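Below is one structure. I have some questions about it.
Only a single protein chain was left out; the remaining protein chains are all shown in position.
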Amino acid sequence: MDTTNLPKMLYGGDYNPEQWDASIWPEDMRLLELAGMNIATVNVFSWAMLQPGEDNYDFETLDRIMDMLGANGIYACLATGTGAHPAWMARRHPDVLRTDFQGRKRKFGGRHNSCPNSPTYRMYAQRLADKLGERYKNHPALLLWHVSNEYGGDCYCDNCEAAFRVWLQQKYGSLDKLNEQWNTRFWGHTFYDWEEIVLPNALSEQWSDTRTNFQGISLDYARFNSDGMLDCYKLEYEALKKHTPDIPVTTNLMGTYKPLDYFKWAKHMDIVAWDNYPGMDTPVSLTAMTHDLMRGLKGGKPFLLMEQTPSQQNWQAYNTLKRPGVMRLWSYQAVAHGSDSVMFFQLRRSVGACEKYHGALIEHVGHEHTRVFRECAQLGDELRRLEGKLLGSRLPSRIAILFDWENRWAIEYSSGPSVDLKYVDEVQRYYKALYELGHAVDIVSFEDDLAAYDIVLAPVMYMVKPGMAARIERFVADGGDFVTTFFSGIVNENDLVTLGGYPGELRKVLGIWAEEIDALFPGRMNSIVMKEAIGELQGSYGCSLLCDLIHAEGAETIAEYGDDFYAGMPALTRNRFGDGEAWYVASSPDDAFLQGFLGELCRRRNILPLPGKAPGVEVTRREKDGQSYLFVLNHNEQAATIDLGSVNGTDLLSGRAVAGEVVLNGRDVLIVEHLA
Amino acid sequence: MDTTNLPKMLYGGDYNPEQWDASIWPEDMRLLELAGMNIATVNVFSWAMLQPGEDNYDFETLDRIMDMLGANGIYACLATGTGAHPAWMARRHPDVLRTDFQGRKRKFGGRHNSCPNSPTYRMYAQRLADKLGERYKNHPALLLWHVSNEYGGDCYCDNCEAAFRVWLQQKYGSLDKLNEQWNTRFWGHTFYDWEEIVLPNALSEQWSDTRTNFQGISLDYARFNSDGMLDCYKLEYEALKKHTPDIPVTTNLMGTYKPLDYFKWAKHMDIVAWDNYPGMDTPVSLTAMTHDLMRGLKGGKPFLLMEQTPSQQNWQAYNTLKRPGVMRLWSYQAVAHGSDSVMFFQLRRSVGACEKYHGALIEHVGHEHTRVFRECAQLGDELRRLEGKLLGSRLPSRIAILFDWENRWAIEYSSGPSVDLKYVDEVQRYYKALYELGHAVDIVSFEDDLAAYDIVLAPVMYMVKPGMAARIERFVADGGDFVTTFFSGIVNENDLVTLGGYPGELRKVLGIWAEEIDALFPGRMNSIVMKEAIGELQGSYGCSLLCDLIHAEGAETIAEYGDDFYAGMPALTRNRFGDGEAWYVASSPDDAFLQGFLGELCRRRNILPLPGKAPGVEVTRREKDGQSYLFVLNHNEQAATIDLGSVNGTDLLSGRAVAGEVVLNGRDVLIVEHLA
Partner (left out) sequence: MDTTNLPKMLYGGDYNPEQWDASIWPEDMRLLELAGMNIATVNVFSWAMLQPGEDNYDFETLDRIMDMLGANGIYACLATGTGAHPAWMARRHPDVLRTDFQGRKRKFGGRHNSCPNSPTYRMYAQRLADKLGERYKNHPALLLWHVSNEYGGDCYCDNCEAAFRVWLQQKYGSLDKLNEQWNTRFWGHTFYDWEEIVLPNALSEQWSDTRTNFQGISLDYARFNSDGMLDCYKLEYEALKKHTPDIPVTTNLMGTYKPLDYFKWAKHMDIVAWDNYPGMDTPVSLTAMTHDLMRGLKGGKPFLLMEQTPSQQNWQAYNTLKRPGVMRLWSYQAVAHGSDSVMFFQLRRSVGACEKYHGALIEHVGHEHTRVFRECAQLGDELRRLEGKLLGSRLPSRIAILFDWENRWAIEYSSGPSVDLKYVDEVQRYYKALYELGHAVDIVSFEDDLAAYDIVLAPVMYMVKPGMAARIERFVADGGDFVTTFFSGIVNENDLVTLGGYPGELRKVLGIWAEEIDALFPGRMNSIVMKEAIGELQGSYGCSLLCDLIHAEGAETIAEYGDDFYAGMPALTRNRFGDGEAWYVASSPDDAFLQGFLGELCRRRNILPLPGKAPGVEVTRREKDGQSYLFVLNHNEQAATIDLGSVNGTDLLSGRAVAGEVVLNGRDVLIVEHLA
């Protein structure tokens, strides 16, 4: 199933009429239509209503909701409702309750609270999905299935421990292999029986979510935990598909959420959907990167923005209002990066409990005469006019950034060299440089085909999975530019060091040897001194965090360290390998270096930035059927003058013909349709 | 029983002779007399001594202590000793041990350590109170009963869980009602059986002491916990009253201690008593406010200062000495706000365990030749000369500040809009403005009669309890000035939002609608710009924390926001309603605004400040039998010149006639007796 099957640009959001008296429903319908909405996500937290007891199901209210949506021409994104188990189930079947990282058995409470290896949970969740599939398979409102909600967390109960041992047996086959890969002879942790293995938590091998005695077991637990939840998802997916093979099934992801390997998950999702909740101080380039990551999960296909707040969040420390225009601007940012929907949590604000101060289309006041409603209605009006053109369009790019969850886990479990090394931060540094230059970027997995790209960036490729090094060599030999950094090529997929000198399996393609890795205290800098100018890259730049002390072994030294006892050692190298070049950035450079360096790589490849880029202004381009759609998003409060260069087209929002220099109001957006 | 029955101004404190060899007791008596003391609080932690085993009681030592006090003319404030259970009881009856917020069953240790719903604890505590009542009912030294000690903490054991379900059944009657009020359909938490309800703690619905998924259950647990301890208190109270109906019974409260609803407790106390332990950096205006709150618990009747340290505390991070004169100054501050006692913890410093570095009348050196002893003895001498005059006198005020524990719990459980919103801080801002202006203030509960006041301030009246809105409307209609603020009128007593627009039930009397609530990051400010000068209030003032975006709906806009997208929207409104006015302060203003605003309200009402106010100088007035007693407390290290205005009287401490301008030494005090 491909997202291009969507009938229109989806506009709507989470809607929980079962939490209200039905007398209010007609008013909801009136207001949704007034806001131009066409979809409602329903049934997300209704398990207790649908199954009030062991063998007792009641779909009457949900029937009425579905019928009402259908009658009002609103699609249903129908959730399976398994994101929080009923209280009675927790009481009668305590195996549904999780045991936390501290080893404490939890009691009933919260959401996303079920043990993924609970037999009760799996049985009842699958059964509920099955019943929903059976009941609503032919309902006219049904457009999309939404399995559970925001999968996450972890569990350390006995059921999980038993399941972990089975998972390990399947992975390793023998204890000998496991002992070797986890290096259990260290500290004499050799296992002689599978039953001796316990889950790594605060009572055993792990000190915290990032500190462990044995990276091997912690990494495997992280995989096991992600897989276990994915199994739960798949059980429901299959139950639904049995009834509705043609209705797409998804679940709402959470961007860069660390515990789940979303590349693995996306294989089992018909369309990617995610919930976007930036803080008021989140850099817009990080939101942009996260959209691109979500788009990358399924190889560039359009995705769904499943949730965002119309204005205020409730769970941040300081829940600032979205300023006028910001909701619209950020909605278009999602579309600009590949979303074929704009959806909110929530359509009507709940009257009690912890999300009652989270923004909604319909606020507690209950009518449409609010700033938030007006902004939503204006956007609904615009989207209705756009939809046919953008739906299913793609974002072309010649540059890829590699991203991998397992690599991230391994880096952040590492004991040393620096607690400040955070994978997403380093990826973001490279992304941001390209973003500021106006270049389109794809974010792809370690498994994706690289042949389509001219330039591949792999910040902190610490873990080299089987076959990866050969694939990179082939990419470079075939003419590609490959860039990687300090602390790369160190370990295999189980965090065992590749002996014989860093960067291990990447040493050949990079032509260097990293002898030592220095960790800099916060605030301490070294410098990267260019041996000669390369394009606009010249002179000296700052760097920090880690400094690899490398030796060129075939590579050419392009820049050197300027300070400390390793001044004069290479800080940036280039290795010609076959028809391409492999670059090594030995430290974490400042933004100026990265923009200069990556800009020069692009220029040499004749990769041109998108037109319209200006300070605080974001640009992307979607394409479809020979048409291009240039998005220009002014994140500044003030108006900006932008230069559209050779682009000559029509702004789909205003209907204006635009070309050359254009003045764009603060927080305003252009979507310029022009020939590709 | 009324506190005016006290025979004299009480001066003394906690005394634990059972922790010492009896050979030292005569020296204690000599030193107490030397210090002018007339009361000793005894038996506070003697349970293990009085009941060394299951059915084994031994009152011999306590008999000797009581007789010694009687023989030396010292009153006994006789504690029931149930503030810490014996070790043997914890071993034989583990139900007395609490289960903590983390769900961990505690072992023997600490104090204030008994589960309030433990059958063993309740049975034995009541029995001990009964035995004490029986034994000492006619003892000549007995003046006052002191039940247990500093009730506090919480418990999450199975006994508490069962009792909570009973408490809920009594409150709600049906699960339907409970589900509705807690809005359990949110996240599908519907309860179908009372047994499904578990206590809200770190294992279920609560993340921390201020973060919860369901405000309803957390609020009810807070009430239940306060009530459960109050039940324990009442069991002992009744046991004592049976024997001594005319001896007042109290327990020592802790000022603004959050977990217990002291307004509810005070109904069951014959006289309010509290322990005052400010840090060296606590603002004196906060101590003043806390005294006024304690006085307010029983409608303005005098209270007892049950504990303060003569000099040093032991449990602060940095236990600075009270500077010379500070103990005396702060003792008079208590009296100035309505205390009819000055009492210390402790009379003799313990020789071991955690309070041995807490100050005492008799220090480890054991004699009277210390600075601390000399200061205590001087104060004792002064108090002896004052007592007849002040005893039972009242503090008149035409201004009231509303304070409510349930409102506070609800505000601080709220998820959003800002973690920096703390109820006591906001109340303190209004109090402090009046304090700096020299105005007397009463602090009263949401239930108290408002008719006695001209001005009623209700900072952050988030929760509107049943009937409250009507009572406020009547107060204003009858000519009162009512002031409330941002984030008011939002929820009912179970934290369910009042739909239809904020400030909900207060909307009518205030004549406004609050459409949105913006949260400001720390350090961010907006401004309140006066549309025209009102008295001395003119120009622009700073505000922060939260900004309600309000619309005047009948109210007059007195000031507007100066910044951000809501510049020009009302920041201060006044609604004429019947014969009075209702004001809304839409943000948290700076001190200058509040002094200007509240000063102007007072001037219009012809409420005059007390004479003698100067920077760093505090003023209050007690009245009795046609006499006024003006307290002037110089908190400065340096001398201050104060102006007594029309007051012409005699300083009771020095015996001097005083009038007009008077120079008051650093940390010195005047108590000017004059005609009312």
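As written, the chains take the letters A and B, and residue 1 is the first residue of each chain.
Just so we're on the same page, contacts are C-beta pairs under 8 Å (C-beta built on N, C-alpha and C of every residue); 3 or more make two chains touch, one makes a residue touch a chain.
Predicted, not measured: the structure shown is a model, and the values here were computed from it.
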From the list B:Pro52, B:Pro522 or B:Gly660, pick the residue that touches the absent chain. B:Pro52
Using the touch definition up top, pick the residue from B:Leu31, B:Leu62 or B:Ala84 that touches the left-out chain. B:Ala84
Option from A:Glu134, A:Glu195 or A:Asp449 whose C-beta touches the chain left out: A:Glu195
Hey, which of A:Gln19, A:Asn43, A:Asn319 or A:Ser414 is the one touching the hidden chain? A:Ser414
Go through subunit B and note every residue touching the omitted chain. 16, 18-19, 45-49, 52-53, 81, 84, 86-88, 90-91, 104-111, 280-281, 311-321, 323-324, 349-358, 363-366, 370-372
Positions on subunit A where the hidden chain makes contact: 102-103, 181-193, 195-200, 202-206, 212-216, 414-420, 494-497, 499-502, 513, 515-522, 549, 565
